[in-house]
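Contents: one structure, followed by commentary.
Let's look at chain A:
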Amino acid sequence: MTRTLMEVQGIRKKFGGITAVDGVSFEVREGEILGIIGPNGCGKSTLFNCILGQLPPTEGRVMLDGDDVTGLRPSAMNRRGVSRTFQLLQVFPQLSVRENLVLAGQEHKGTMFTRLFGPRDAGLTPDANQMIDFFRLGHLAEEKAGGLSYGQQKLLDAAMAFMAGPRMVLLDEPAGGVNLTMLGHLEERLRAMNTERGATFVVIEHNMDFVMRLCTRVVVLAEGKKIAEGTPAEVRANQAVIDAYLGH
Partner candidate 1 sequence: TNAPIKIINVGELSGPGATVGTNFKNSADLAVAEINAKGGILGRKIEIVHFDTQTNPGVARALVQKAIDENPYAIMGPGYSGSVKVSAPLAAQAGIAQVMGGEAAELTQLGFNTLFRTSFGQQSSMPKIAKYIAENLKAKNVAVIWVNNDFGKGGRDMVTKELTARGVKVTADISTEAGQADFAADVVKAKSGNPDAIFIYLNEEESARALRELKRQGVTVPLVGETTLIGQKVIELAGDAANGARGHIGLTVDAPNDNLKAYGKKFQEKYNYIPDHNGIKGYLGVYMIKAATEKMGKVDQKGLPDALKGLTILAAKEPGILMDLTIDKNGDLDRDSFLAFVENGKQVVKETLPKMSK
Partner candidate 2 sequence: MSRSVILKTFGVLIVGALIFLPLTLNRYGIYIMSLWAIMTIAAMGLNLTLGYAGQVSLAQGAFVGLGAYTVAIMMSAGFGFWLPLLIAIVITFAVGWLLGYPALRVQHHYLAFVTLAFSTLVFLVFRNEEWLTKGIYGIMGFKRPSAFGVSFQKPIEFYYFTLGALVLASAFMAWLVRSPWGRAFVALRENPVRALSLGVDTRRYTLMAFAIGSAMGGFSGALYAPLVEFVDPTPFTLALSLNLLMMVIVGGSGFFFGPFLGAAIGVLLPEWLRFAHGWYLIIYALFVMILLIKTPTGILGIIENMIAARKTRAASAARAAASAGLDKV
């Protein structure tokens, strides 16, 4: 039942002399919520970028459904049902919140050409409206995304990642700057998508409470290498993790 959805094999990424990710391997099982934690600068975001084709890995492979998808472009990955959020704010600042969401949903049906002749708001599924309500963005739907507050943009970014009904979402610090009440909602939402639709999540997060509550399994990186892997409780008790990351 818990099929392997994605397999990350020995990913290494060098920037000039710096090795940001140093041979990291792990697998993501279908329907799980996997946490990735590690100190600042240990290579988490870079790892995401390599998995999703935003950066070419120096070494290593990424397998999705058993196919080698290393080096596929992010758009292709996205159309295979893998979407993501970003650590730093990434929205379309001059577009309204609604347009941001419609855009996030439109590129998944048909080909580029059928879309040209299709309806303008093909991306505006019932989901979109639901998403707007869910993230409490209703009163901001017609505002330009660039004028939102930090936390609001963060939420919009997450909402965009969910728009196309992805099988798998990679979230890079979704909780940063999000109000705790809202974070509770987000958590519920992830869990709901996980149980109802079987969506898989990989979450980078520094908010340990969030990780502990949400994740079924956690991978710990330090200085580009994987130093631990296990259930949240196991990881939390691991001395190496405490030394490198959690502190006292």
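Please note the rule applied: contacts are C-beta pairs under 8 Å (C-beta built on N, C-alpha and C of every residue); 3 or more make two chains touch, one makes a residue touch a chain; residues count from 1.
For anyone wondering why these and not others, all candidates are chains of the complex that A comes from, given by their letters.
No experiment lies behind these values; they were computed from the predicted model shown.
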Would you mind pointing out which option among 1 or 2 touches chain A in this complex?
2
Listed in rising order, chain A residues that touch candidate 2 in their complex are 52, 54, 73-75, 78-79, 83-84, 86, 90-95, 99, 102-104, 106-108, 112, 115-118, 120, 122-123, 139, 142-143, 160, 163-164
